[in-house]
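I have placed the structure first, in the form of C-alpha cells, so that the comments after it can refer back to it.
All protein chains but one are shown in place.
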Amino acid sequence: MTHSSSALPPDPLLQETLAPTPAERLRRRVAGHKGLLFGGVVLGLLTIVALFAPLIAPHDPYAQNLMGRMQPPVFLDGTWEHILGTDHLGRDYLSRLIYGARISLLIGTVAALISGTIGTILGVSAGYFGGRVDAVVTFLINVRLALPVVLVALAVVALLGGSLTVVICVLGFLLWDRFAVVMRTSTLQVRNRDYVTAAQAIGGSTPRVILSEIMPNILNNLIVVITLEMAHAILLEAVLSFLGLGVQPPTPSWGLMVAEGKNMMLFEPWLVLIPGAVLFVLVLAINLLGDGLRDVTAPEGRN
Amino acid sequence: MLSFILKRLGLAFLVAVTVSLISFVLLYLSGDPAIALAGEGASSEDIAAINVRYGFDRPMVVQYGAWLLSALTGDFGESYYFKMPVSSLLAERLSVTMLLGLCGISFALVTAVPLGVLAAMRPNSIIDRFALLLSVAGQAMPSFWFGLILVVIFSIKLRWLPASGSSTWAHFILPTVVLGYYAMPAIMRLTRAGMLEVLSSDYIRTARAKGASEGRVLFKHALRNAIIPVVSLAAVQMGFMLGGSIVVESIFALHGAGFLAYESISRNDLPTVQALVLIFSMFYIIFTFTADVLNAWLDPRMRSA
Partner (left out) sequence: MTDNTQNPILRVKNLTIDIPTATGTLHAVRGIDFDLMRGETLCIVGESGSGKSLTSLALMGLLGRAIRPQADVMDFERTALLEASPKTLRSLRGARMSMIFQEPMTSLNPSYTIGDQLMEALLIHGGTSRKTARGRAIELLQKVGITAAESRLSQFPHQLSGGLRQRVMIAMALMCEPELIIADEPTTALDVTIQAQILRLLVDLQAEMGMALILITHDLGVVARIADKVAVMYAGALVETGPTADLFAAPSHPYPRGLLNCIPLPGKPDRCETGHYCGHRALPRGGGLGLHLPHQM
C-alpha cells in the first residue's frame, strides 16, 4: 500500500514493527513490578530458610536454658551468642524464628492446597455445568461465608485437640470459598469461548474438555488465589496459636511466640515485636507476589 | 423488587437452617458430649445422669429439632460453665460486641472511602501511593500483633489510652482502630476501583459538559454510583468483624460476645459455643440480606426490576 500524496503521514505500519514482542513486554513488566520482585525474593529467601532450618539455625530451638532467660537481642546490648536474644525459657529466639518459618509455610502451603482442591472442583463444576450444580455450589458458598471462620476454627481445633495436622485440615476445609467464587467466575467467562465449543463439538469428553481447555485458561487466576489464601491461612494459624488453641507449645509457631511474649510485653516489647514483624513480612511478601502475578498476567497489564 | 427480596429472603432462610445444623453438629465433634461435660474420670452413673438431664440419649434428629425450636424462642440452654441461661449471657455480652463492630465499621468507612476517592482522583499520585501502602500493610498485618503494638505505644509508653476493659469510651478507641483497620483495605480498594471506573464513564463527561463543578461531579454523579458495591462489601466486612472480635476482645479484655466465645471454647462450654456460632452466622446473614436489599434500592435498574 503506497500513499500517492505527500500530505499523508508516514506509514504507521513501519513503526508498529519497532514495538516490543509480547514476551519481551511480559519480561519488562515483571522486571518493572517492584511488588512482584520484592514478594518473590522475600518468599524465596524465607522458603530457603525454612527448608535448611537445621543448617542455618545457630541453636536448638527447643533447648531451654533457665539461667539465660530473656537475654536481649544484640541491638539492645545483647550478645552475638544469641543474636535475637532468648525467650522466657532461655531458648534462642532466632533459632525459634527460623524453625517457625517451617510451620507457617507448611501450614500455608498445605492448607491452600486442600482448600484449593475443594474450591476449584466446586467452582469449576458450578461454572461449567451451570443450572442445579451452580445453584448448589452457590448455596454452599453462602453457607460457608455465613460461618464465622475464626470462631468455627477455634471451636473445632479445641474439640479435636490442637495438633499441626488438625490445624492444617481445619483451615484447609474452611478457606475454600474464595477459590470457589473465583474459579466459578473464571470458568463462566471461558466456558462459551470458541475453542471450548470446538473441543465439545469434536466429541471431547467432559473431563477432557475441562482439563485441557478450561483449566489452562483459568490457571493464572488459580495461582493468584493460591497465594492470597496461603497468606490467609498463615495469618489464621497465627491467630489460633496466639489464642492458645492452635499449634501447641513447645512448637515454635510465630503466633505462639507473640502470645508467650505478651506477658512480658511491658518490659521486653521486642519479644512481641520480632515474631510479629517476621509474620507481617512473610504475609506481605506473599500478598505482593499474588497482586503482582495478577497485574502481570492480566491481559492488558492493568495500569 | 419484591420478587427479588422474596427470592433473597428464601436463600437467607435456607442458609440459616443449614448453618444451624452445622452449629448443632459441632457439639458432637468431640465424640460424646456427656463425657466432655462430666470430665475425665467420671463414673458411668454420672454420665448416664448427664445423658438423661441434657437429653443426649435421644436420637440426634430429635435433639436437633428440640434445640432449634427452643433456639427460635431464644432459649439456647444452660451454660455448662457459667451455670446460667446462655440467652442471658448473650444479652449481657452482645451489646459490647455490637458497639465495637459499629465503631469498627464506621472507622473503616470514614477512613477508607475518602482515601479511595482521593486515590482515584489522582492515580499514581503521592496520595494514591500512600493509600496503596496503607491497604497493602493492612492486609498483611496480624490484627493481634497490631493491637499489641498499639498497646505498647499508646498505653504503656505514652499512657494516653487504657489497655484493657470496657468502662469508658476511651477503652473503645484502640479496639476500634484494630478492628477497623482489618476491614479498611478491601473497602479502600473497592472504592478506588469503583471511582476509577465511574470517573472514566460517559455520564461523568456529560456532567462536566453541563458545567458541573468538580465537587458536584465527584460526589453527586460519581460517588453515588461507585458506592453501591461498597455497601455490600461493608456489610460482609461487618459480618467478618464480629468474628474478628474474638481476637480484639481477648487482647483488650473487652467483655463482649467475642471474649465469651474465647472463654467458652477454652472451657468446653458447648451450648454457649453453639449459640455463638449460630448468632454470629445469623448476624452475617442479616447484614448481607439488608445490604442486598439496600443495594437494590440504591440502584434504580434493580429497584424497578
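Per-chain residue numbering starts at 1, and chain names A and B are given in the order in which the chains are listed.
Quick note on the criterion: contacts are C-beta pairs under 8 Å (C-beta built on N, C-alpha and C of every residue); 3 or more make two chains touch, one makes a residue touch a chain.
Predicted model only: the values in this text are computed from it and were never measured.
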Sole contact to the chain not displayed, among B:83, B:159 or B:301: B:301
Among B:2, B:72, B:158 or B:209, residue touching the chain not depicted: B:209
Where the missing chain touches chain B, by residue: 201-203, 205-214, 216, 221, 224-225, 298-301, 304
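One rule holds in what follows: only the chains that are shown with their structure count from here on.
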Rounded Å distance, chain A centre to chain B centre (Cα mean): 23
Chain B contact footprint on chain A (complex, rising order): 35, 139, 142-143, 145-152, 154-156, 158-160, 231, 235, 238-239, 242-245, 255, 258, 262, 265-266, 269, 272-273, 276, 279-281, 283-284, 287-288, 291, 303
Touching residues on chain B, where the partner in the complex is chain A: 11, 14-16, 18-19, 22, 26, 29-30, 123-124, 136-137, 139-145, 148-149, 151-152, 156, 236, 239-240, 242-244, 246-247, 250, 261-262, 265-266, 268, 273, 276-277, 280-281, 284-285, 288
